[in-house]
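Every protein chain of the complex appears in place save one, which is left out.
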Amino acid sequence: MLGKCLDNVRKNVPLVHNITNYVTVNDVANILLACGGSPIMSDEPEDVEDITSICGGLNINIGTLNKSSIEGMYRAGKRAAELGHVILLDPVGAGASKLRTDTAVGLMDAIRFTVIRGNISEIKTLALGSGTTKGVDADVADAVTEETLDGAVNFVKSLAGKTSSIIAVTGAIDLVANAEKCFVIRNGRPEMGKITGTGCQLSGMMTAFVVANPDNQLEAAAAAVCAMGLAGEIGWGNMQEGDGNSTYRNRIIDAVFNMNGTVLDRGAKYEIR
Amino acid sequence: MLGKCLDNVRKNVPLVHNITNYVTVNDVANILLACGGSPIMSDEPEDVEDITSICGGLNINIGTLNKSSIEGMYRAGKRAAELGHVILLDPVGAGASKLRTDTAVGLMDAIRFTVIRGNISEIKTLALGSGTTKGVDADVADAVTEETLDGAVNFVKSLAGKTSSIIAVTGAIDLVANAEKCFVIRNGRPEMGKITGTGCQLSGMMTAFVVANPDNQLEAAAAAVCAMGLAGEIGWGNMQEGDGNSTYRNRIIDAVFNMNGTVLDRGAKYEIR
Partner (left out) sequence: MLGKCLDNVRKNVPLVHNITNYVTVNDVANILLACGGSPIMSDEPEDVEDITSICGGLNINIGTLNKSSIEGMYRAGKRAAELGHVILLDPVGAGASKLRTDTAVGLMDAIRFTVIRGNISEIKTLALGSGTTKGVDADVADAVTEETLDGAVNFVKSLAGKTSSIIAVTGAIDLVANAEKCFVIRNGRPEMGKITGTGCQLSGMMTAFVVANPDNQLEAAAAAVCAMGLAGEIGWGNMQEGDGNSTYRNRIIDAVFNMNGTVLDRGAKYEIR
């Protein structure tokens, strides 16, 4: 079933508007192309409404926010909402600064997001209004482990209910939930944390997956997480002597490029709770 | 003859000022270095006049324009024009938003560009003042094919005459024309469309080629298109099992790095109309 979600991306070629950080934007564009989507980037407030109107989805990532791009996020988000588009929020660094927390929370007040995707520290910040994020990485104390899994599943389901959004928390174990149902996903490699922007890439790709599967949004979001994790496994298997994190970055995007629904269905490791 | 144009880039090491989008800027810089040029990036209005003054060419790309960088484009363009520098316009997404169309058209009113390079939808937008661009990719209905080639050649020659610019339209078939003469180029691979920014990279490289060949600007622009397409062919030939679009990006820039005039002359596929 998840494999079908990937096949639909390749069939529908969803156009995704990204307001995203300048650190990882090139990789976001290339992974969107790799999975079968089509990326466009625009953050200027006077440009974003036109651009988002011709797209199917909007990916908002606050990784290198500034006053102008924040205004762009609000304007694009409101227009996308009016048009019934898929809208995803990636609250990079929420909890690490007042501006990031306030921006993420403010956007959530103004716009109903189809999906909110972050690490556990960022998502907890959004739920609680405060946080202990260590930069852009999750705090160890927050980690979703086998021991804390039950509580974490309840937490994301509850937040999904409160926000009417799909909540995706990614880490060693990934959770993708609406109010009733939670995918618990165990794909991926710890070495993915040594590449900048695998989370940003996933957010871009997830937006395309959800746009291309309007009747199965939760499954589509889970499929994107499995695809990213599986690409991390395949890419790691293709590493050769002397390769490191920079080549690994390429191999992961390459693995998405070469993935199809059958490969994804065979490699996806998840249970539903 | 086209090979000589590449050799001149390596000999003259033209310094190119780029006001370009943050999505593909790193690849633009690396391909400029690969072909023998030297890149510098600056978009701050108070910085661009000094920077462009020490360069030989200016590459303006509106892919992630904002109010400040638009002002930078005008100020850099006017100074570069006063100094007689080569100036290239890459109207990314013209037709996709009012701001992009207005900016491209406004820049063309204020500055005579040496070269305007885009996909067919963008170039039609500039010619007609309106467009049907689907994001940053060309619309299928606009495509230059063997069937529509005669009309397309006439169109680009006519636009070249009206604008006093070299017009370069890239796609499956590429056209590079002034008012009298059109290079019809058939290098390249369709898979290049699965990499973000091959067009942006070409614009940067083309600026260097035209700067380094002041007496053969049309040939130099055509040589850059052939070099990019040939690099796409060579890079594709070097792809190994498991490679995808991210590695392909590296292999194309690598192929430019290793190309010389003899290789280019042997591999260039073009006719003149």
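A few remarks follow.
So that you can tell them apart, the chains are marked A and B in the order they are listed, and the count of residues begins at 1 in each.
As a working rule, a contact is a pair of C-beta atoms (placed from the backbone, for glycine too) under 8 Å apart; a residue touches a chain by one contact, two chains touch by 3 or more.
From a predicted model like this one, the values you see are computed outputs, not experimental measurements.
When the missing chain is restored to the complex, the residue among A:Asn8, A:Asn21 or A:Asn187 that touches it is A:Asn21.
For the chain missing from the display, the contacting residue among A:Asn66, A:Thr145 or A:Ser164 is A:Asn66, taking the whole complex into account.
One of A:Val13, A:Leu83 or A:Leu99 touches the chain omitted from the figure, and that residue is A:Leu99. Residues of subunit B that touch the chain left out of the display are 15, 22, 25-27, 29-30, 33-34, 38-44, 46-47, 50-51, 54-55, 68, 234, 238, 249-258. Think of the hidden chain as still there; on subunit A it touches residues 21-24, 26-27, 63-67, 93, 96-100, 134-137, 194-197, 242-247, 249-250.
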